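Attaching a single structure in structure tokens format; questions to follow.
In this view, the complex is presented without one of its protein chains, the others remaining in place.
Per-chain numbering from 1; labels A and B assigned in written order.
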Amino acid sequence: MERRGFVLGCGCAGLLALAAAARAQWAAPDRFTRPDPATDEGGLWAIMDREEKRIRRSAFLLRDQALNRYVGEMVCGMAGDHCPDVRTYLLRVPWFNASMAPNGMMQVWSGLLLRMSNEAQLAAVLGHEIGHYLQRHSLERLRDAKSRSAFAQFLGIALSAAGAGSAAPLAELAVLAGGFAYTRDQERDADRIGLELMAGAGYAPIEASRVWAQLLEEQKAGEKDEDWSGSFLFASHPPSEERQQTLAELAQARGGSTGGTGADRYRTMLAAHRKEFLQDELRRRKPSESLVLLERMLKDTPEDGELEFFKGEALRQRAGEGDLQRAVEAYGQAASRAGAPPEAYRSLGLVERSLSHGEASQAAFRRYLELKPDAQDAAMIRSYLEGGSR
Amino acid sequence: MTGLRRFAVVLGALLLALALPAGAAKNRAEGFEKLAQGARIAIMPVDIELFSISAGGVLEPRADWTEQALGHFRAALLTRKPRPDIEVMDIEDADDETVQSLNALHGAISSAIAAHHFGSYALPSKEGRLDWSMGPEVRTIRERSGADYALFTFVRDSYASSERIAAMVVGALFGVGLGGGVQVGYASLVELDSGRIVWFNLLLRGTGDLREPDKARETLEALLAGFPQ
Partner (left out) sequence: MKGLLAVLVALLLAGCVAFAAVGPGPVKVGDVMTVSLDGKWNRAPSMFAPPKGEVWTAEGIPVDRLTFFVGLADNDVLYRSQGADEKKLPKFRAGMHPNEIVEFYEAYATADGSSFTLIKLEPASFLGADGFRFEFQAVRKSDEVRLSGVGYGALRGGKLYMMVYTAPTIHFFPGYLPRVEAIARSARLGA
């Protein structure tokens, strides 16, 4: 008993010492000035400036001012003196990614925004990226010979995509991007700084490790899928148990679950985009991963008709043993709750039709047409009602 | 010049030569002879990037070279008059969505011309003619600038080892080019009334330098060789 207490105490003290040492060692550097264009760093900045110009005009940029201001303020709060140098861009890309270029351009993809349960989790990711920036990790990578050739290849493909108009598959780019990904030490470094920054901003530090726990859960579910396509979802940020545990330990030393999560505010800010993001998510066709995500979201807001609808969609897509039956149940749940889109009835009709439940299918299609008489596929649905196109 | 490098260059030349009918006809749309009297040509934002390539094949963007090259190249473009009565004018790099989408469209058409007219993927239906058009939608550019023609230019230039050049040429054959080590570029003249691409030139060579004013002018001359009078 006594001995156990001792061990425990020792462990805690060790962690505290670790955290204290971390804080003592690290202080944010002064603001960076634009490097000489004749240096490798200058070249990297110039490429990123060009990329930033492209992004600013991109059709995939989320232009919601309120949402941009909201994320921008979070970034600013954590970047401190560096706030004026960091520009954040939210992009509609359904994979989990955030990145920070040495010129201060930060990108956050919608697949990541969708996966954060609350503001504290987003803060952890943003803080992590700010950590890379403050430590100038990308420059270290550029100077590392091994990652340099990967970078070159990446650049080659990215540039030829622009020049040749041929679609460089995003997957290929991401895999190459992984080639000059940060080292594990750099990631650990950024995790530690990110945790400091988000805790300093008043968020519950434990949420940082939950980000990775959630991703691990999705990844595990995905592996069971027949059509699982590796860890592409997390191409440049592979989740690992070790990382999650280290963050959990660091969080204990930094106050654990003390602090805010901002879950309600986060949901409110994303509300206008959630449907789009979920549609994009389903287009990835990784239904088992999507189901884990949807179940988690449903745990947070159980009475949500829209989430039930998308759960039905994922099940319908997977169409494994018993999935269509479960999809019917999910659409039924959706219909009984607020927020279900008219499409829930269309999907219900399609599944019932697949199950040869003629009457149930017809009733659902009719309801869909009542709710959305001008639907893009209204004529198609009417033809199902007339028994055509089997 | 090593054997490989020469091989690459010869190969590039062969490609160009073998593509389609030789001479000016290849660069010009059918029926297009010369620029209209007193015509105005808008210079669209120049798209240039320079790299250095180390022996290990590492491609490094060079901001200083790019900056210099952009300056030299642009100056050369603006002072190069094909004929005394022709006016050459600058056009702003607009954030405007219409202009952006026309730029993107032009990029796609240029890739098609590079692959299917100058490259080895000839389209039988085109019968060797330079026959591409952006459509009358480009009148937007005419309305904004008052120009009769728009000149689009694109250059990627790098200074590199010979292995890279060979790899790059093969890449270009597959339409995924720009491994680096050579000068690749195109210039495209669009008639802003019809949208027709009336003149197009592709540059693919193992020499050239954009880092100095004289040499930038030489590159421009090569790119605009045979430009209509």
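Simple rule for what comes next: a residue touches a chain if its C-beta (ideal position, glycine included) is under 8 Å from a C-beta of that chain, and two chains touch if they have at least 3 such contacts.
None of these values were measured; they are calculated from a predicted model.
Looking at B:A115, B:A187, B:L202 or B:A216, the residue that reaches the missing chain in the full complex is B:A115.
The chain that is not drawn here is touched, among residues B:A25, B:M89 or B:L123, by B:L123. Contact with the undisplayed chain is limited, among A:A28, A:L67 or A:V93, to A:V93.
Within the complete assembly, B:E137 is the residue of B:D90, B:E137, B:D193 or B:D214 that touches the hidden chain.
Annotation for chain B: contacts to the undisplayed chain at residues 4, 7, 11, 18, 100-102, 104-105, 107-109, 111-113, 115-116, 120-125, 132-137, 163, 166, 170, 173, 175, 195.
Mapped onto chain A, the interface with the missing chain covers residues 58-60, 92-94, 161-162, 164-172, 226-230, 280, 283, 285, 317, 319, 346, 350, 353-354, 376-377, 379-380, 383-384, 388-390.
Operating definition for what follows: only the chains that are shown with their structure count from here on.
Each chain gets a centre from the mean of its Cα atoms; for chain A and chain B, those two points are 39 Å apart.
Taken together, the chain A residues at the contact with chain B in this complex read 36-38, 40, 42-47, 50, 56-57, 145, 148-149, 151-152, 155-157, 159-160, 162-166.
Across the complex, chain B meets chain A through its residues 49, 56-64, 66-67, 95, 100, 107-108, 111-112, 114-115, 154, 156, 171, 175-180, 184.
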